[in-house]
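Shown here: the complex without one of its protein chains, the others still in place.
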Amino acid sequence: MDYVNGPGRNHLFVPGPVNIPEQVLRAMNRNNEDYRSPAVPALTKTLLEDVKKIFKTTSGTPFLFPTTGTGAWESALTNTLSPGDRTVSFLIGQFSLLWIDQQKRLNFDVDVVESDWGQGANLEVLASKIAEDRSHTIKAICIVHNETATGVTNNLATVRKILDHYQHPALFLVDGVSSICALDFRMDEWGVDVALTGSQKALSLPTGLGIVCASPKAIEASKTAKSVRVFFDWSDYLKFYKLGTYWPYTPSIQLLYGLRAALDLLFEEGLDNVIARHARLGKATRLAVEAWGLKNCTQKEEWFSDTVTAVVVPPHIESSEIVKRAWKRYNLSLGLGLNKVAGKVFRIGHLGNLNELQLLGCLAGVEMVLKDIGYPVKFGSGVAAASAFLQNSTPLIPSRI
Amino acid sequence: MDYVNGPGRNHLFVPGPVNIPEQVLRAMNRNNEDYRSPAVPALTKTLLEDVKKIFKTTSGTPFLFPTTGTGAWESALTNTLSPGDRTVSFLIGQFSLLWIDQQKRLNFDVDVVESDWGQGANLEVLASKIAEDRSHTIKAICIVHNETATGVTNNLATVRKILDHYQHPALFLVDGVSSICALDFRMDEWGVDVALTGSQKALSLPTGLGIVCASPKAIEASKTAKSVRVFFDWSDYLKFYKLGTYWPYTPSIQLLYGLRAALDLLFEEGLDNVIARHARLGKATRLAVEAWGLKNCTQKEEWFSDTVTAVVVPPHIESSEIVKRAWKRYNLSLGLGLNKVAGKVFRIGHLGNLNELQLLGCLAGVEMVLKDIGYPVKFGSGVAAASAFLQNSTPLIPSRI
Amino acid sequence: MDYVNGPGRNHLFVPGPVNIPEQVLRAMNRNNEDYRSPAVPALTKTLLEDVKKIFKTTSGTPFLFPTTGTGAWESALTNTLSPGDRTVSFLIGQFSLLWIDQQKRLNFDVDVVESDWGQGANLEVLASKIAEDRSHTIKAICIVHNETATGVTNNLATVRKILDHYQHPALFLVDGVSSICALDFRMDEWGVDVALTGSQKALSLPTGLGIVCASPKAIEASKTAKSVRVFFDWSDYLKFYKLGTYWPYTPSIQLLYGLRAALDLLFEEGLDNVIARHARLGKATRLAVEAWGLKNCTQKEEWFSDTVTAVVVPPHIESSEIVKRAWKRYNLSLGLGLNKVAGKVFRIGHLGNLNELQLLGCLAGVEMVLKDIGYPVKFGSGVAAASAFLQNSTPLIPSRI
Partner (left out) sequence: MDYVNGPGRNHLFVPGPVNIPEQVLRAMNRNNEDYRSPAVPALTKTLLEDVKKIFKTTSGTPFLFPTTGTGAWESALTNTLSPGDRTVSFLIGQFSLLWIDQQKRLNFDVDVVESDWGQGANLEVLASKIAEDRSHTIKAICIVHNETATGVTNNLATVRKILDHYQHPALFLVDGVSSICALDFRMDEWGVDVALTGSQKALSLPTGLGIVCASPKAIEASKTAKSVRVFFDWSDYLKFYKLGTYWPYTPSIQLLYGLRAALDLLFEEGLDNVIARHARLGKATRLAVEAWGLKNCTQKEEWFSDTVTAVVVPPHIESSEIVKRAWKRYNLSLGLGLNKVAGKVFRIGHLGNLNELQLLGCLAGVEMVLKDIGYPVKFGSGVAAASAFLQNSTPLIPSRI
């Protein structure tokens, strides 16, 4: 049943799926249940209420789809838009590219704004497009909050400012897959219309829940959106929400209890502390990369991602060799470079239920792999840079004071 | 984290989700993994090979979608058909109704063949439609193998015979959600083009895998089918199959290992023995119902289902009271009557990882609930009828001889 | 890793180890921890406080030994007695016999009061011995509350009355292995000096905790008792209790968290309700035995045990065949007859985390096994007798009302 065991723990530093806390594994270690008994709706009710907090929304309506992030994308789009609708979408890396591909296949008229991989969404182009669009042909702005392939975080507040400045009614659809529960995300404040994430990312659950949250404006839009949808249709959910039974089809009992445990852990730590922890681990990683003499794929500080760092390797090195060797020799799982940056970057995911010493173990591992591969790294250099920062900034664990 | 505990074990007799064996729970009790490491594709490869066995196909191509049965339906339809295509579909209960509803919303031209709830699909009507359809306007026959709402099993071999008799090229799409791994199902022999099931049914896993298997003809059809699809698109999977990485988006690591364990258990028991066990438990249940003086919702023996029995209650009794009381007093989960048979039937699911004594405990519980509710059952009557049959027909556990 | 799988769940009806509730399995599903961190002592403190409740004592001192019931016996004896001390001990079945054997090997002067297996302790003999012992040569009365081999419950209140009547200072040592948390047990009220149980019995945990509770008088006795002891010595524990670190050597982290969960479940159900549930299941079992025309090994109603029933089989039947067949054909685990009653009785354990339908499934299974083995049982007869009683006496599950 187990393949390719290594001694000791796997060091999981891909930018998802991430480490699941023991508390969540425990909560999920259970038999199936009848989801039509009173117990499951009662549990679901608390989940729907509490999951809104991770989006920082009070007016949004959440949906817990038994799907992945790709399915959550599809749900966001098909419930709010009609075939032929114009969307403005930013191509800045592999995941925004895949979303754009989906938008095209769903027959929207996608207005692609492309940037170099390693740059953020070009919001100046957005501003000019919005300014020009007096007839409101743009129906939606589609943007990833954090591009997982390049480690680039986009500025969502600015998107909102642009829309507001021109009083443009376009829907504001956000892929928060590698941001929500890890980066500062404010659905209500930024006027996001649909935000979504996947359970295997910063929520630190197994894959299987595509969590979508819709603003009242998005719900309104869903009433007239003509895209064909059944499995991903919000209206079926809304019907069952009203009935108080919540589920149009069978949910995963285990993931529901797991989500309960995951939310409890997040709230116990405090969502702001969780975000601060990600900021701390992101900064520490970047300091290490710098100490190694390597470049961050992300071209400007304003776009630095606190959930994933894409590290550029020197031209004579093939980055996939680093990933392969890390796994084969040190039981360390790093992220590959994808598509345009394949072979050129490797990625360190630092999101989800993670702490300082886990990260430092990873950084020490990366140093050894770099040496293995022929890069003249100075042992301990990255760890030292990260440690100096972390020793200065890590708070005591509140529950242990 | 736990709601509404009762002492002792929950007796789960809804027709899905069903009991998960301890071996599967154990296999799933694990952290996430990088699905791009060599380990996950290696595991996936064995799963795709072995999962074909539960469909009894060698030529089919299986897909393990991170979804539910509803999603599996959508995948079956959208990959093989185009908007406007004529389907013949049989309405015989709540789940066939929901599938028909989906077919309509996906813009197919659904030719509905309705039967009384409690009857099987009217295959004589099918025969005449097929006979008349010389221009082959019918693109697909959509049929549930086992209607979970009424406990009716349809005769798939006859469907094939009809199609063959008239040399009709319609695709043959089968919902095997409450049949596959429990009832005799022969994809290749019966020329089924798409068959599908959900992990939480007879496979005895948590919800989360929609397993779809496509014949070469169905794969061929998918190349020209014009229904819009992205998440459920087979072509993305086929692309990754060729690459040997298998996954276009993140799978649930836990469900993959769980599926491995579930298949190992099925093969260890022997698929034919598993089917024989379901036949035995189904028969025992029906004998109990008869002994209680109650009617099976299924109107003829040829349609009797070995995975679920819908029991008709006398007119003065509200069947949902039975379900409610079973759960509140005896920690017994029974299935409600749905839609047209709401209040009129309750359902006993007897599928998945289940044995004789579990069923007898359930039957004894039903007797007590019937008494509670005012029905003059003779204590022990159903159990006696079932036991007499089971004591005569249950084999020794092979691994214990 | 798994041996001799059968389909479906194992029906565990030996009188220990018993079924572990899912909540407890979950709580135990965890990595090791440093037991010298502040967390483990904090947990231990609540456990020691709460575990007193299952003994119904406020003045007792509990010890959680990493051992089994046999070790707990040894701890009870060696901490309170010196070699050569006279004990009065009752031989009424295999477990009292084993305890007596231990007492002898520990060099006590054991005054054995023997009864027929199937009878309770002869308390008249005790009364006369106590009456005669004016010089107080008897240092301890050793008695099993519930003899697991024969299903006999002794009357502890009477023992106390006898001692009080003669103002005899003998220590009152009680094996509560198959009684505590299941039968009415009152350490303080009955003036029990040492009571003990094992985690795998009515507490419904894995084996591994020998739980011993000592009265102030027993603690006092331990200061002068000369029996050699180290691992089982209370004084080491008491030293660490004072330090607030609690553990003289490494405890099982998993069992501590498991015990926390087990106690929480017991308190949530209510200890009195737990005892009432055992009374109900015990009575139902006896009614079934009677309906089958078989005899209870326990000779008088006053001794009937609510945790285990030893069923006498007709002379021409070998009871171990019943046990063997139950396991091989029905995945049902029953208890063997031991020693003097080997071959003559089989045992149904009905203790721990168990409910009505589980028991009825077992009883239906026993009926089939009896038939298998050639005993002319009437199918459904035992189940009917038990159901009629249970349907009348089972309360609603409080958390579900």
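Letters A, B and C name the chains as they come in the text, with residue numbers starting at 1 for each one.
Everything that follows uses one rule, which is that a residue touches a chain if its C-beta (ideal position, glycine included) is under 8 Å from a C-beta of that chain, and two chains touch if they have at least 3 such contacts.
Computed from a predicted structure; not experimentally measured.
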{"item": "Touching the absent chain when the full complex is considered, from A:T58, A:T224 or A:S399", "value": "A:S399"}
{"item": "Contact residue for the chain not shown (choose from C:P251, C:G365 or C:G382)", "value": "C:P251"}
{"item": "Omitted-chain contact residue, chosen from A:R36, A:R277 or A:K344", "value": "A:R277"}
{"item": "Interface with the unshown chain - residue positions in subunit B", "value": "22, 25-27, 29-31, 38, 400"}
{"item": "Subunit A residues that touch the omitted chain in the full complex", "value": "2-9, 11, 19, 21, 23, 29, 265, 268-269, 274, 277, 327-332, 353-358, 360-365, 367-368, 371-372, 378-385, 387-388, 390-391, 394-397, 399-401"}
{"item": "Hidden partner chain, residues of subunit C it touches", "value": "1, 3-4, 10, 12, 14, 16-20, 25, 27-39, 42-43, 66-71, 74, 83, 102, 105-107, 198, 200, 206-208, 227-233, 248-255, 257, 260-261, 264, 327, 333, 335-336"}
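Going forward, only the chains that are shown with their structure count from here on.
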{"item": "Farthest chain relative to subunit C (centres taken as mean CA coordinates)", "value": "A"}
{"item": "Centroid distance [mean C-alpha coordinates] between subunit C and subunit A, Å", "value": "53"}
{"item": "Chain centre separation (subunit B, subunit C; CA means) in Å", "value": "44"}
{"item": "Of all residues in subunit B, the ones touching two or more other chains", "value": "3-4, 19, 29, 327"}
